[in-house]
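Once you've had a glance at the structure underneath, I'll fire off some questions.
Note that one protein chain of the assembly has been removed; the remaining protein chains are unaltered in position.
Here is subunit A:
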Amino acid sequence: MIAELWQIGLTLGILVAIVPVFGKYMADVFLGQKTFLDPVVEPLEGLIYQLGGIRIRKSMTAGEYIRAVLFSNLVMGVFVYFIIISQGNLPLNPTKLPAPSWDLALHTAISFVTNTDQQHYSGETTLSYASQMLGLGFLMFTSAATGIAVAIAFIRGLTGKPLGNFWVDFTQSITRILLPISIVGAIVLLILGVPETLAGPVQVTTLEGGGQFIARGPVAHFEIIKQLGENGGGFFGINSAHPYENPNAASNLIETLLMLCIPAALIYTYGVFAGNTKQAWLLFGMVFIIYIGLILLTAIAEYQGNPLVNSLLEGQQPNLEGKEVRFGWAQTALWAVSTTGTMCGAVNGMHDSLMPVGIFATLFNMFVQIIWGGQGTGTAYLFVNVILAIFVTGLLVGRTPEFLGRKIEKQEIVLASVVMLVHPIAILIPSAITLAFPAQLAGISNPGFHGLSQVIYEYASAAANNGSGLEGLGDNTLWWNLSSSFSLLVGRYVPIVALLLLAEGMLHKQTASASTGTLRTDTVLFTGVTAGVILILGALTFFPVLALGPIAEGFQIAKGG
């Protein structure tokens, strides 16, 4: 057990070492400082701006920024919908797959354009190489870049800078962050064994004389941006548990760090923008502590295994249902908490077969959305929580709430509340409707309390733009495809609009210079209050479903089934 906890600790140690370097690099990119990639990237960007017709690169108002986000996302989503729906007539389809149903194609396009990558299909049996490479692979870059651009605009507004130009932020996110890391990382994954071929599946004769069909494809380039962009939509049905997506512990380490590095480092990027890295480290530390707590809870539960099965085996054995030998319980637990925390949504073991504690931790992550959080948006949500904490403490001590010298007033609280309230609305209302018709709509595959978790998880995953699932759920139905599309869209675009308006509001405020009466937000005490606000808001809103789902299942198992 010590060896396993040690490898978790070391992985987190590497993450902490990456954060200041990478966070500073991202700050340099978006502050227009010189970076080592400039000589290569500047001519490329020049060409992109020229071909894309981006002549004016002046800063946008929130309204312009919002319109640019929505238009570009709409265009890309529609484009990919048509690629998927016409895959039967497109090349790169070695297994001659027909077009999927319109509702599945729609759900898939929305799911990938919103950076969620919730999948109601299996890659091998449903999508051609053209749909994956020319459609989904494209959205993996653009949806991640959209998230980063919004986060940067939000940080700019908070720190009193003009919001910037969406087209420029979007382009630079790809050319200076996502693409360079993807190229290097994909080559490393390729060397480690991840395939990259346009050839179709191969049929072999096994040693015992049977036939085996081995799915292949252009996986390496897809896999790396899937992790780095926190997309999470696997090339194969079983995602990063598939040996071709994640062949060994080395690839697993890389993929784990890649899904964590951008949201973790963006907190530091904020620190550079605000000129207050102390506050960045405090917030980082707060998230890090909650994150470690969830990892430990999940890992220990998996290590102790399933008491119902242990009674059949001789003694206590770890729960390896839905897990791969090469990762074991520790790397799977670390991944499960990381992927639901960061809204990546890729899995290297099946969450449906996690112990109830693991289901609790993964659901909790998707409810609070800031244990790193989604690509870009997670960092922004973190500051929404900070603003609410400032408001609460301001009320408690009777001072005017201020953040970075700017007053927090009605508009800020209204917009912050919108961000906080959209989430439970997009999860709980569709869940209630679905659970009201268990036989007709729900498609639950596991009996008892776990079935409730399956439904809640699916909508939480959609609304948080995560994309993982309790995959036993029969979710490729008209109802599931359309109702989760609603949660996907509401969970993505309503908060983005609110965040940008909030940022602009803050930008136009008069700054008051700090005095002895100012509430300092870069202290341990204030960070602790923020943690309290996050836990109380997140936990209380969703406590009833946590109690009826994983907590009840845990008691059920403890009493012997």
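Basically, a residue touches a chain if its C-beta (ideal position, glycine included) is under 8 Å from a C-beta of that chain, and two chains touch if they have at least 3 such contacts; residues count from 1.
The definition used in the following text is that contacts and distances are computed from a predicted model.
Engineer: Considering only the chain that is not displayed, what protein name does its UniProt record carry among "Potassium-transporting ATPase KdpC subunit", "Cytochrome c-type protein", "Stage V sporulation protein AC" or "Branched-chain amino acid ABC transporter permease"?
Structural biologist: "Potassium-transporting ATPase KdpC subunit"
Engineer: Among A:Leu354, A:Val386, A:Ala416 or A:Leu441, single out the residue that touches the unshown chain.
Structural biologist: In the complete complex, the chain left out is touched by residue A:Leu354.
Engineer: Touch as defined at the start, partner being the missing chain; which of A:Met1, A:Val21, A:Val40 or A:Ile191 qualifies?
Structural biologist: The one listed residue touching the chain not shown is A:Ile191.
Engineer: For the chain left off this view, which of A:Thr61, A:Asn89 or A:Thr125 is in contact with it?
Structural biologist: Reading the full complex, the residue touching the unseen chain is A:Thr125.
Engineer: Give the residue, chosen from A:Phe30, A:Tyr244, A:Phe403 or A:Trp480, that touches the chain omitted from the document.
Structural biologist: With A:Phe30, A:Tyr244, A:Phe403 or A:Trp480 as choices, the missing chain is touched by A:Tyr244.
Engineer: Touching residues of subunit A against the unshown chain: what are they?
Structural biologist: 3, 6-7, 10-11, 48, 51-54, 64, 67-68, 71-72, 74-76, 79, 95, 97, 122, 124-125, 133-135, 137-138, 141-142, 167, 170-171, 174, 179, 182-183, 186-187, 190-199, 201-202, 204-208, 210-216, 218, 220-222, 225, 236-238, 241-244, 247-250, 252-253, 305-306, 308-309, 312-314, 317-328, 330-332, 347-350, 352-356, 445-450, 470-472, 553, 556-557, 561
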